[in-house]
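In this view, the complex is presented without one of its protein chains, the others remaining in place.
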Amino acid sequence: MAPTSRVGIALLGAAAILPLGLREFHVHLLTEILILGLFAVGFNLLFGYTGLLSFGQAAYFAAGAYVCALWLKGPWPSLPIGLVLGALLAGAAALVVGWLCVRRDEIYFAMVTLACAQLIYVAIWRWRTVTGGSDGIGGIPRPALDLGVAALDLSRTLHFYYFTLAVVTAALYVLWRITRSPFGLALRAVRDNHRRVDYLGLPMRRYRLAAFAVSGVFCGLAGALFAPYQGTITPAVADWLWSAEPVMMTLLGGPGVFLGPVLGAAVITLLKDFVASATEYWPLIVGTVVVLLVLFLPGGAGGAVRDAVARRLAAGRVETGSAASSRAAGLDAGRAVGTGAAVLDASNGVGAGAAVLEGSGGVGARAALLEAGTGVGPGAPGLEAGSSVGARVEGTAAPAPPGRRSR
Amino acid sequence: MTALLKTEGLCKRFGSVRAVDGVDLEVREGQLTAVIGPNGAGKTTLFHLVTGAIAPDAGRVHFAGRDITGWPPAAIVRAGLARTFQITSVFPELSALENVLLPVLAQRRETARLWGSYAGHPARDAALELLDRVGLVAQAHRPCGQLSHADQKLVEVAMALATRPRLLLLDEPAAGLAPGETERVIGSLRDMVAAGGVTVVLIEHDMDIVFSMADRIVVLHQGRVLADGTPSEIRANPAVKEVYLGGTFAGRP
Partner (left out) sequence: MNGLVLATLLGHAGHFHHAVEAAGTLAGSIDWQLYGTLFLNGLSQASHMYLVAVGLSLIFGVMRVLNLAHGALHIAAVYIGLSIIALLGNWWWALVLAPLAVAVTGALIEIGLLRPMYRRPPTYVLILTFGLVLIIHDLLKLGWGVDYKILPEPPILRGVVDVFGIVYPISYLFSIVVAAALGLLLWLFLNRTRPGRIIRACAEDREMAASLGINVPVVYTAVFTAGAFLTGFGGVLMGTIMATHAPEAFETMLYAFAVVVIGGLGSLGGAALGSFLVGQLNAFGLLVAPEWNMAFMFLAMALVLILRPRGLMGQGGAA
């Protein structure tokens, strides 16, 4: 079994057991980490895997959130249908916007995605009859889910957590498979040297567009989960500051590690909850962290752990000729085609070592996550469940509404 | 024998410079054609025009009986016309194997698949075989960016071959290589041509390589075809001697 899947299963196990020992509020936070983690990994399909910095993923998050919220408030409220609709419509929106955006590179791409996202933001703000304008949509229900054998009462925090865990796990699994698929290889090639791709017979823009749409689907799915999670949805989730969230999470967790953004989401969410209760100057801390990360740790925490483990493994290989080294040697000899799992792992681009390392990086991530997750339990000041979460969305430097003051 | 590639009156200006100025060219199947000419003669621009990298101001390009003028580069590659670049262009963070695997998958129309692992894909065999042909199997799992310049050039050739081209345009495959490395790269190219199945057009400055390998030589000068013929014809051509080869070449056999 590939190391990443081992890490994934270990993480899943931890995520399944963890809430049993936590208070309701922390289960609530954990749910948010899952949702934002999915958002960030969806973003990172573009950033880390395709080399496109989108400053407008909030638009698709919001599209998913609003579609799902409206469905849940409609005559046939069903969460699974709401999620599917939210994800698909967000993907459709991304397909349309992406068609415009993928013609540009780097900074220009970031700018068009930002401009288009702002358009959607203003549209949400102004289209009051449907979106509720600045008030947003409140009282989003979480209808019970009949699974046949048992019913999930999603209005209960724990039940909703497990439902979210199932959805996010499935979504992350699909995303992971996509990064390993032939399509995923094409995306990594686009990231590495996008001008070259066309000359291998691959229309580069079409791959960018497909990546944009797929990313939109998963960002939309995250948004669709977020609507019933919060119970209220406001235009703040379409704002460009919300677009910056997955950027920061990914940078923090490491764009080169599949689950890195989830680690980033965990750290940011927990830090925010902790800091926001102590100070309103949360953006100051995030800003400082971002600047320091970009300056000193561009690979993110996940990347740093991976590199550290890489160095240790490399040292170990020289001294002891460990399993890792024999596996690497086998790969170098690699004429023998399809040598099984070891070869499969080697697909991460840095050769055999990296495959092993990516797994190890993930282990580091899990350790950090667990540490953070448990560390907060006793440490957190006695907050009312939900209060700080709401405060964060409202209070993170919410900008003036468009047109409130024309300049 | 009909022409595999044919250009008619191909023109491209950059500002006031006529980089390519009415080039009519025919490349016959199975031959190795070398395009030579002094710097700025329009050789690379000609490649760009043929492969769809830039659009011509005038003229047509026919390939394998089809008019491919104005086609996007990817479509031209899929029609069977591949190229390499003067400045080596690979995917530096992908392994050498992945660099070659991608075009193999593309050629098999597998790259639109979102499911299934590329690493365990049957196309790996083909990719490894291509790396074997350029002698790089031992380097298969190293990131391409860490390979030597010569190895990267060879990976690029393998990438081009992976698209299963009928015609391969090589832009200075020996540029910037140390003498020993040149031998290795050119040796690989020779084997490749000898193995057959692919027609090659080569831009090269090294006259030893050109005259020893080419079946036919096209001399470009200031965007126009100055001469076109077998190596011995070119050698004997006074215009070529005067304009391009000058005195330095005259004494060679």
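For clarity, chains are labelled A and B in written order, and residue numbers in each chain start from 1.
We take it that a residue touches a chain if its C-beta (ideal position, glycine included) is under 8 Å from a C-beta of that chain, and two chains touch if they have at least 3 such contacts.
Bear in mind the structure is a predicted one, so any value in this text is a computation, not a measurement.
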Point to revise | Visible chains in contact with the missing one | key: A
Revision key, fill the gap. Answer key for A:Leu158, A:Leu271 or A:Val290 versus the chain not shown reads A:Val290
Point to revise | Hidden-chain contact residue, picked from the options A:Arg6, A:Arg103, A:Arg206 or A:Arg312 | key: A:Arg103
Point to revise | Given A:Leu251, A:Ala266 or A:Val305, the one touching the chain that is not displayed | key: A:Leu251
Point to revise | Those residues of subunit A which, in the complete complex, touch the missing chain | key: 47, 53, 100, 103-108, 110-112, 114-116, 118-119, 122-123, 126, 240-241, 244, 247, 251, 281, 283-284, 286-291, 294-295, 298, 397-400, 402-407
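As a convention for this text, only the chains that are shown with their structure count from here on.
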Review point. So, what's the distance in Å between the C-alpha centres of subunit B and subunit A?
Key: 42
Point to revise | subunit A contact footprint on subunit B (complex, rising order) | key: 51, 72-75, 77-78, 82-83, 85, 89-95, 97-98, 101-103, 105-107, 110-121, 124-125, 128, 132, 137-138, 140-143, 159, 162-163
Point to revise | Complex contacts: residues of subunit A adjacent to subunit B | key: 177-178, 180-186, 188-189, 191-193, 195-204, 207, 210, 214, 328, 331-335, 337-338, 343-347, 349-352
